[in-house]
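Notes follow once the structure below has been shown.
Only one protein chain is missing; all other protein chains are in place.
On to subunit A.
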């Protein structure tokens, strides 16, 4: 029976990331993407986020085991970045994802990795995460590649009449209408 205690018990798989989270320094959610149903409802997710924030924001250490999951994290000024994986996962792989995310954002925000700059560039954040992890599979680990693919044009983005959020809202409406027709 001994080897059952030691065995990892997992099938080799590309699915390694359970969630990517960014919290502010009150522990409130700025960005959250969950790739499986470990925490199926928003209520459970927020409870989890609160728990890990409480346990990690005071210390500087990069890694912890909480609620049976491996949590790697990094903080800068007023932002806390988390990558979550199962406790069987290779911790260095999760760190690679965290570092890629942080470094990509650092370039995109021109080293201003702090809350206000992030909020003004949420679309960049969405796209960056999308390039790094797809459905729980690590897609890219090189921050240069990520920045290149996100290809925000920086200062010379023409100011549109609407903000991105409004555009998305109207897009949702359009889809609804086209389906009803």
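Keep in mind that, in the parts below, contacts are C-beta pairs under 8 Å (C-beta built on N, C-alpha and C of every residue); 3 or more make two chains touch, one makes a residue touch a chain; residues count from 1.
Just so it is clear, contacts and distances are computed from a predicted model.
Considering only "POP1 homolog, ribonuclease P/MRP subunit", "Fructose-bisphosphate aldolase", "Piwi-like protein 1" or "Coatomer subunit gamma", the record for the omitted chain gives "Coatomer subunit gamma", by its UniProt protein name.
For the options A:21, A:79, A:113 or A:127, the residue in contact with the chain missing from this view is A:127.
Within the set A:62, A:78 or A:114, the residue that contacts the chain not displayed is A:62. Take subunit A: the residues that touch the chain left off the picture are 1-9, 11-14, 38, 55, 59-69, 72, 87, 90-96, 123, 126-127, 130-131, 134-135, 137-141, 145, 149-153, 157-158, 160, 164, 167-168, 171-172, 174-175, 178-179.
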